[in-house]
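Remarks on the structure that follows.
With one protein chain removed, the remaining protein chains of the complex are shown where they sit.
Per-chain residue numbering starts at 1, and chain names A and B are given in the order in which the chains are listed.
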Amino acid sequence: MANKLVSEMRLPPHLAHLLAARRLTTAKDVLSLPEVELMGVLDAGIHTARAAVAHVSEIACPPYQTALALLESVRLGGGGRLATTLRGLDDALSGGIPVGKLTEIVGPSGIGKTQFCLKLALLATLPECYGGLNGRVVYIDTEFKFSSQRIVEIGKKSFPQIFRQEGLAQKMAGRILVVRPTSLSDFTQSLEQMKVTLLQHDVKLLIVDSMAALMSSEIEKSKTGLRQHPLRWALSFLKSIAEFSRIPVVVTNQVRSQSNDDGYHYSFEVEKKGDSNSAEKFESHLVAALGIQFAHAVTIRLVLEAHSGHRFIKVAKSPMSPAVAFPFTVESSGIILLSDEGIDVPGPEITSIRCQGENVLAR
Amino acid sequence: MVAGGGRTGAGAGAGAGCFPRRYPLPADEVREKNQDERQGGQFLDGMDLLKDVTENKRFLPTGVQGYPIWIIDALLGGGLRQGQLMEITGQSSSGKTQVCLCSAAHVAARHLGVVVYLDTSNSFSPRRIARMVDVFPISLVNEPKHVRLHRVMSSIICESVFDIFNLFEVLHQLELSLKKKVNNGSSKICLLIIDSISSLLAPIISGKYPQGRSMMLSVAMILKKLADEHNLSVLVTNHMVAGNGAPKPALGESWKTVPHVRLVVSRDRGSNICTATVLKHTLLASDRHCMKFAVPS
Partner (left out) sequence: MEIADLPICTSYRAKLLAAGYSSLASLSAADPPRLARGTSPARRTAHRAPPRRQTLPLDSPLRPPTPIAAALLACDEIARVGVDLNIEIPEAEDILKVAVCANKFKGADGPSSVLKGSQNAWDMLSDEQSRKHINTGSGDLNNILGGGIHCKEVTEIGGVPGIGKTQLGIQLAINVQIPVECGGLGGKAVYIDTEGSFMVERVYQIAEGCISDILEYFPHYQDKAPSGQEKLKPESFLADIYYFRICSYTEQIAVINYLEKFLGEHKDVRIVIIDSVTFHFRQDFDDMALRTRVLSGLSLKLMKLAKTYNLAVVLLNQVTTKFIEGSFQLTLALGDSWSHSCTNRLILYWNGNLRYAYLDKSPSLPAASAPYAVTGKGVRDATSSNCKRVRVM
């Protein structure tokens, strides 16, 4: 919509000629200029400029729908969830990972993020009668952790009745397309071709494991700082893919240990001293490069952490779910919950990430 | 001393020490409508100006109180001077709008004239003004509170302005109506507040639009002209932007020279105490630095 050509907009002829003469060819060109600059560029009076802007805006504006229409389309689409088969988690997320939204899985290394992704990938390939999406999966593997053997093992162990037939597990695994970009530009390129790939291969799930691995080298090289974050484009592109192709998109994120002890607060908050509750300090530490902006951009955030000898999966950000944590382990059949009754986690602790008793932050 | 300037009113026709005017004017020049054309050529001498300043240009109190004196007025050596343009700048929510509302309330309450408030961010709050008026000390004229409230509120006129061309139109209308009502005594406009002028000027300056800066200076010129000719006091607010290190007032270097008085207001974290610092003042020495005041509650 932003790149809609002015020439296709059927504007009144004098406006169309004026805009074409000044090389304002797309809606973006016209609307990015403040009103007075447009007056200057077009060499026209304010009324002409305003008329041009109003026409272009009306056409470039996406159509609206009522929330009721939206609800009906979601319901028609079958509720839009990918069940994770972890009952407690599915209950908390009202069905599973939502379709059309971006879900983030974050945790320290070795905690089980890739295992979780592998299981999700397998689940998506299953036929709908078994709770899957009956489609292909695109798995973008930046850390070279994907293993088809593991997928087959998970399949056989968790759904023995389905995979009794020899070769079925391999067939399901074969529906997973693995992409291994070696650099950020590779990744960006494969994303750009993604839309076509999704349609061609009837893809029903996109997994990126992991986003942060691409970041480390780039962050050291780039000096532009927080503003020009290289992955920002990728993030919004993934979001738009999720929505327009109506598929769930899952990304994983790494953590790094904290580097300073300052608590970040608003200017009006009273200064809190160092002996304060450690969880409180960490809620505001989501400020590293991929940190706070990333956190704003995802719809659901699942935090995996380890403390007091157990591993927990927490629903840290979700519009529909309460703040709960479930203990889990990783077994040959993938991740399983040790208890379907979640533990309520009040306050900002839900977003903190702990690793064997020490606090870490999302990268 | 000879000084040049444009004047209307008493001094214009007599013009002691006038040099010949620039244009050969047709016979019907005396009509009001041609005053714009006439402005350009008059010269006046310094004695006339001094006379005008002492007789016509008074101080308007802002009414912002500290403990126990009127702080900003003390800072300014008396208040907002008529004929001058004062700018208040400060970070977001540092108290600029409060100072404007307070000044409007005080000036209206003391029968000094009508206040025109041009508001760009829908921040004009009649409720706030009513509360401020309620806590004023009883004036010499013994009138019941509600009568006073009605009188005060009726002398404050508010208009919303949302773009620069609208501002030009409004100022033009103001000029015309001021010219009409020269002799009307207490219902004469004496204070013009624009809150905030920087939100109107920010979209046009420093871009590819070459006219932006000249429009800003044009606004400045119109405001100063209004102030000078009609004995108005003009109060505008400006916001701050990030500079090299410390925040600095917006609108750039060209605007810096425009106001006669510049005040910076800042609020301490989480409290009601604000600090006002004089950045520039044409009449006072700059050793009067800053004073604290409490935002009236």
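By our rule, a residue touches a chain if its C-beta (ideal position, glycine included) is under 8 Å from a C-beta of that chain, and two chains touch if they have at least 3 such contacts.
It should be emphasised that the depicted structure is a prediction, and the values quoted were computed from it without experimental measurement.
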Selected residue (touches chain absent from view) among A:K145, A:R180, A:H201 or A:K239: A:K239
Chain not shown, touching residues in subunit A: 1-2, 27-28, 31-32, 34-35, 37, 39-40, 42-48, 53-54, 56-58, 60-62, 64-68, 70-71, 74, 91-92, 94, 98, 100-102, 226-229, 232-233, 235-236, 239-240, 242-243, 262, 264-269, 277, 280, 283-284, 286-287, 292-293, 295-297, 299, 301, 316-317, 319-323, 344, 346-351
For subunit B, residues in touch with the removed chain: 23-24, 26, 28, 31, 33-34, 36-37, 91-93, 97-98, 101, 114, 116-117, 120-130, 150, 152-160, 162-163, 165, 168-170, 172-177, 180, 187, 189, 196, 198-200, 202-204, 206-207, 210-211, 214-215, 218, 222, 239-242, 247, 250, 270, 272, 297
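In this text, only the chains that are shown with their structure count from here on.
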Residues of subunit B touching subunit A in the complex: 163-165, 203-204, 207-212, 269-270
Residues on subunit A engaged by subunit B in the complex (per definition of touch): 34-37, 39-41, 46, 267-268, 270
